[in-house]
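Input: one structure, supplied below.
Removed from the display is one protein chain of the complex; every other protein chain stays in position.
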């Protein structure tokens, strides 16, 4: 059976020998570290829900390789229905975790690498696709969480990989051997890296001939020799060390991002899926980014559902739920959130089959989806802050609430409507804070902005995919312009 | 064969004896009146494209009643694919006419009346659905253009139909006879009324017991005894009387809206589909409005394509196409336009089967779609005006251009880039004017705002469909709130 | 006495021998032409209000040349109080005309030419400023309306004046004689040209050495030999020919823009204020544009007041005035309108004295003001259309209302609340149409966009004036960055 239980997933992580630095120290036991743990819980949720019959349609699928049931995160989309279900699964998980659940990057990576290796082989006579199929088979059988790793540190953005002062700022081959390659460099902003079994590396930009060493895709175990991680710090991360249950806002779930360093890592040829084919680098980026831009039309919508709900609860607790402006703001938040969802669904429903047989989203609409994600969560958050009230950021700590001397004072003065215990109000406001300013804001705001490519990257794609020439012809036809150059 | 040729359509209109008033006069021949004609051309386009093999998938469908090919405008949606194709057909026609092509109201009306009459019969034991099927059969066989007529004049908006000072401000029954009913009242803002063969009347709001006479749905020939029309005037309408070809902006196509008056019109029972069932009035409104809100995610997007193209051409003609801010504005226009399209597609792809067997859109997403349509066309138009430049509204008339004395002066001074004749620049700017300020602005702006219900109507539906309770539960679960009332 | 009565103003216009083409014909009598007349009425209002004691503070000022009372439109600002009063006068006139009243261009031109000629003389030893003073003295004594003419047709925007295919696309000197110069070219989009006594020409862009013939500023009588005008057509312009009183929306007032052609016009040296001093061309543009961008923080706010009022009346007439969403939209419209006003006031209050002694606005804030004017009137208009309802564009003509047969039908069905005659509702909706789609929309929308420079022109100025370097230093100081380059 290809589905791991959540317990098996946690156990499998414990067996990994990940080398992780966090705030200047090597972490003994990442799985139980209070700062890391919530992110593991989020990934674990993807295993837990896959076990539940009521979510089977969304959380699992039938492998096109084996005919067995696999977690959808390990699946290649076989229809537009699969693409749509992917988005619905992501919304579900966003609702249940109120966080980035991190496993999407692997799903998006395998779907992109699949069709690109196929097309590469078709054109260049290479055999990457078969290698990749072997990797995918194991991934499905073991129900791995895979970190699809794309973004390099990039250094000076005005220079290409091979022109950087330091040649290692993009991941590259430093040695080609008979049995494999040795790679060096780093991937930045790696979502869920510490919770993954394997890494699937891809290049991060379209490349020219000079960048051949950087046109690189391969898979490696997360704890391969030479790989180590430096954990990124988030707003309010250390609240998780305080031992409380309220001030963290979201006690159980979270996300993380880390720097993943490749310090001369050996990769056998069987795990190499691109090596020097610069002309396919841009295509791989475009496809992975496209899938990942679709993803945001699901996951961020789910988180948005929680934030809208939290704002509504906060309004109830302070006796303002019936004010017409509050109701109108909740409608606006819902409207914006559902617009994101509509974009996620539309780019899926309008997907098409690739040469390799899996399904690709409509790229124009996927980019439109992500472009909206760089805007609306910010406005939803702003409206949530409006409804929640200033108390969200001026409230005492839970230690004050539990202090024998002043706890009663806190309870007395921060009570809202009389029949709701003050602690509940504190909880809901801390959740709003968590999503708008705290650890989850990193996912709900900044990641919405920069994940799967910064806003300008989508605009470039919209320009390319928007077919402006056709639009100009339509306008000329209506205007009766048959000849527009002087003869 | 159920498909009329465009010529047959025009001929069939000529046979109607419509009574139309326009600017204080009874119109002799509506089909050839220069102010009305462009709107007839738009509807005619729906017949013309249905004849073309390349558009067969979008423009036609197989009737579930007869198995014959029918124009999609006469079709009940049999799948989500049908719903999606409807939107694509509408975008196509918007692109080809740059106007409201007016035939959607009939299609949206039949789909709404179908499922509601079925459910009414199920609950109340009436036989409206069978009557409606007979009407639909004839509509498909004759390839009728039908005016789905919903909006009543409404008088004082703070009062219900039966409470108005004048009892006729909403269409109502004034006499029930053995062979049928006599109706009185008017429908306002009737899109395409003068180009339709039949009228399909529906109530315009949810009603209470007191309003039983107003809970009314029926069909009538457009030239039935007692029906007459007063044509609505549009911005720049009389330019069409000037005899020129440029200043009208869009020489061939347009749309219209009219007041349709029922001056004690007799309707036989076989054409009555609701009469007094007040509890189904709101449902019919909700469904028709839902379908029509979906429609805007297609038709306005097509018109938007033309406007984006026109702005791009205008920029080329004045030598500014390469300016980064111009390119960025065109991207923004495209982004907004495709967001509308995504909403149109999403509410279709997420549709579901009704009890009667046809397919209904996802109502939440359809309302989200329309809500965006009340905003983005305005911003697209604003950006088009930005790119087009002020010349659009300060340019002399085409009579000046053709004047022997000053024509050369006009040509000399309003030339943009040297290799494009000035007349072409005038044409494209007049098209932008037409869409942003002129006759087509009525469709692209005001109709986007108020067609299928004003913005607040969508907000009410979003509030109803948004499932705020579930969102509140999600938030409480994350916040660890298990009990939120003091015990 | 330096103040003309409105009657004297009209009389003085009748004495001019303006050569005006309108829709392909030479106009016999511009003052009484129904299309032109409303724009004359607007300018006339500036004379009428100057006679009224209650407006004396705003409408008049004491000349710094003569110590006599002059119309503020002929005045050089002598303090920040004068700058503030200018904006208040403009708001007042916008409120009273609901149109562009056209006289501002002259006021803004004299204030710009004054300081620039002074600084030119200081640096280059020329004597332009004294010549200009003589012109100004006559302007004040005669209470002239002066057309400050800046914008050239521009042709291919990617080319400079001297590089255009046609050398006449920017106004230039074609001959220098002992007694004066001969000029050729045209000025486009000239607001109020047909209602002016004199023209004050300025260059339209910063220029390089090659463009010396185009660096030109001079004054000429509006009916000088060789000058003629081609009238620009506006949306709905011909409604003014229909003889009605309602459909025009604003029966009394309007604005116009025209092409002003200089067909080898002789200008004596005493009226030349710049001729070849290319390095001062950009400065003159910047100052005139600055003053004119300030102006929009007054005039458009006044028009906005009327539109907000019209929307509120429309809501009352249809019984929706108490709906919370209607009230909220009126608040939003007010908020946006007052934000524009705040910008107009702020750039005035923060003005400073120039070398020549008159006062200049704060250029950064004046550009910020205009940038907002390119956005908010569009949103105010959109909200007005929302509140007004679709009837605004589907209503029959006033001829229908006055038709003996169907007039009663129109009255019956378009009545709103029962105690307001339907004609009043028609009037208010036609006013909203006039401002959002009709002749006045040209002023309220397109002119807000492009008048005094298109949006991008303001952004360039904001970048220049925004002092980004200081902001970067502030940030580094806070961040503790004392040295930011590697040594």
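We just call them A, B and C in the order they show up, numbering each chain from 1.
In this section, a residue touches a chain if its C-beta (ideal position, glycine included) is under 8 Å from a C-beta of that chain, and two chains touch if they have at least 3 such contacts.
None of the values given here were measured: they were computed from a predicted structure.
Chemist: If you put the missing chain back into the full complex, which of the shown chains would it touch?
Modeler: Spelled out, the missing chain touches these shown chains: A, B, C.
Chemist: Using the touch definition from the top, which of C:371, C:394 or C:454 touches the missing chain?
Modeler: That would be C:371, which touches the missing chain.
Chemist: Just name the one of C:55, C:341, C:359 or C:414 that touches the chain not displayed here.
Modeler: Missing-chain contact among the listed residues: C:341.
Chemist: Considering the complete complex, identify which of A:7, A:32, A:127 or A:386 is in touch with the unshown chain.
Modeler: Selected residue, touching the omitted chain: A:386.
Chemist: In the complete assembly, which of A:94, A:148, A:254 or A:451 touches the absent chain?
Modeler: A:451
Chemist: With the full complex in mind, choose from A:230, A:284 or A:333 the residue touching the hidden chain.
Modeler: Candidates A:230, A:284 or A:333; residue touching the omitted chain: A:230.
Chemist: Can you say which of C:26, C:137, C:355 or C:475 touches the chain missing from this structure?
Modeler: Touches the omitted chain: C:475.
Chemist: In the complete complex, the non-displayed chain touches which residues of chain C?
Modeler: Residues 84, 95-98, 245-246, 249-253, 305-310, 312-313, 316-317, 327-328, 330-331, 334-335, 338-339, 341-343, 345-350, 364-365, 368-369, 371-372, 418-421, 424, 427-428, 430-431, 459, 462-463, 466, 468, 470-481, 483-486 of chain C touch the chain absent from view.
Chemist: What chain A residues would touch the chain not displayed?
Modeler: 21, 23-25, 153-159, 164-166, 168-169, 186, 188-189, 228, 230-236, 238-239, 242, 247, 257-259, 261, 318-320, 322-323, 325, 374-375, 378, 382, 385-386, 389-397, 399-400, 402-403, 405-406, 409-410, 412-418, 433, 437-438, 441-442, 445-447, 449-451, 454-456, 459
Chemist: Can you list where chain B touches the absent chain?
Modeler: Spelled out for chain B, the touching residues are 324-325, 328.
Methods note: only the chains that are shown with their structure count from here on.
Chemist: Same residues or different residues: which describes how chain B and chain C meet, taking over half shared numbers as same?
Modeler: Answer same: the two copies use largely identical residue numbers here.
Chemist: Just give me the whole-number Å value for how far the CA centre of chain A lies from that of chain B.
Modeler: Computed value for the inter-centroid distance: 40 Å.
Chemist: Using mean C-alpha positions as chain centres, tell me how far chain A is from chain C in Å, no decimals.
Modeler: The computed centroid separation for chain A versus chain C comes out at 51 Å.
Chemist: In angstrom, rounded to a whole number, how far apart do the mean CA points of chain B and chain C lie?
Modeler: Taking the mean C-alpha position of each chain, the two centres sit 38 Å apart.
Chemist: So which bits of chain B are touching at least two other chains?
Modeler: Touching at least two other chains: 418, 459.
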